[in-house]
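Take this structure, written in structure tokens, and hold onto it; I'll ask about it next.
Yeah, one chain of the complex is gone here, protein chain that is, but the others are all in their spots.
== subunit A ==
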Amino acid sequence: MSSPAPKSPEQSDKSRKYDRQIRLWGEHGQSLLESSTICLLNATALGCEVLKSLVLPGIGGFTIVDGNVVTEDDLGINFFLDASFLGQSKARACMQLLQELNTDVNGDFVDESVDWILSNRPAFFDTFDVVIASNLNEKALWGLSDRLWEANIPFIYCRSLGFFGSIRLQIKEHCVIESHPDNRQYDLRLEQPFPALQKHFESTEITSKVPWLLVLNKFLQVWRQKYGGHFPANYKQKSELKEMIRAAMTADEENYEEAIKAVNTALGGGNVPSSIKSIFQDNACTNLNKQSSPFWIITKALKEFVENDNNGLLPLPGVLPDMTADTEPYITLQNIYRQQALHDADNVYRKCQKYLKELGLPEDTISEKTVRLFCKEAAGLAVLRGTKISDENAKSSNILSFVDDLEIQGTLAEHYVALRAYERFVSECGNVPGECYVENDVKELKTVASKMLSDWGVHASISDDLIHEICRYGGSEIHSISAFIGGCVAQEVIKIVTKQYKPIDNTFLYNAITSETTTFKL
């Protein structure tokens, strides 16, 4: 089959500049990123490091809110300031030096404090895709948490204090289609071959030139005949199947070797994982309404397809791993999988159209392309439901399950409580613990922490060493700790905006002294 000489597509300047990241989140991820606007509250070094790793990959725009002016202290921590800005608005200075990193990005600033915005312009936040904050006192943090929860705007609060850091994500609901699992399992349907595959199996002669899938299927059927139609489930049974294939080898056929290697991983495709089962049972899926997002409408269609049309199996992703074989038998097999995947996706798409009609929503709410992607990624769909930061003090909060234990000392849960006590100290005392006098503040911070724990009704306590270390820091922000947390936060923002990869759920802690991190759900 000859075709006219193809012409190289023009590579746009942007496409070349962002090449190394588009290879990860694709053109569609990049365009979501480019249309996002991010708000940063308080131009700390940490906040600016977050923005740096967002401006570089090309978000649409950002706004910095900070009511302070640049001081000499700031120059030693924040890279996005220099001496020429001393005494001027910190929000504007950081905005200028950050925007300069990438002319595609719009920068803006407001030189007012977070407290002022909260009380005078509460609707200010509503237009942003994500709000990021650091260095708030407890009162401002709770006020902001309430406001952003109500406005349904994802909020990340991050801390960098001495050699400790933390990230807390507050998001009502977050749905991920492309979770990009690290070790993708191929879904090959060997146990329940669809008709076209079954026909192909029956009509193809097994030679040394065909893909291992056909070899494996042949011996799988032999094994099943011996064992009453069952499939090999345990190590012993799989080993026997492997031996069976090995015994049939006449030379060192590569496809037989590959079939033996694949025995352990080739089975089990198509089953609905428990994570997807719970998404199917989610209220948002079972009770569609006019406000339902495309994600939930497609999920409902998917559920109906799985339960009513496909024997309880997911739609076929249609992706085949490479297998040593001649070109023709491989491509033929690949096309059989791809055709079936299109067929399954088309069925799901028609169900989506039916639901859209029932809900009185326009047909183009959901495209065929989206449904195809959805079906291909069905086994990895993820839904994250978050909690409100200001609820952490409630008796029902998850925090109690982490601290209601005398063993918290020496764990990162202890650090979390200590960082929370630090914020309460700032709210109550109006200064930072250890700013001037370490010893006095050690006593005071200990009291604040004990009171906080007893208010939660738990008997745990914070070690004197940790209290002392926090006071020793005197509110210090250390650049490399901010840069570490800043990079992490930026990536979480990218995950939220592109709706790809799974974000943290929902609290991350970093101890740079020991190089330990942990994540827990509050």
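Following the convention adopted for this analysis, a contact is a pair of C-beta atoms (placed from the backbone, for glycine too) under 8 Å apart; a residue touches a chain by one contact, two chains touch by 3 or more; residues count from 1.
Here, contacts and distances are computed from a predicted model.
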item	value
Protein name (UniProt record) of the chain left out of view, among "Proliferating cell nuclear antigen", "Trafficking protein particle complex subunit 2", "NEDD8-activating enzyme E1 catalytic subunit" or "Large ribosomal subunit protein mL60"	"NEDD8-activating enzyme E1 catalytic subunit"
Sites on subunit A contacted by the missing partner chain, in the whole complex	1-3, 5-9, 11, 13, 16-24, 45, 49, 52-53, 56-58, 71-73, 75-77, 79, 82-83, 100-103, 162-163, 167, 179-182, 322-327, 330-331, 334, 434, 438, 464-465, 468-469, 472-474, 476-484, 486-488, 490-492, 494, 501-505, 508, 512-517, 519
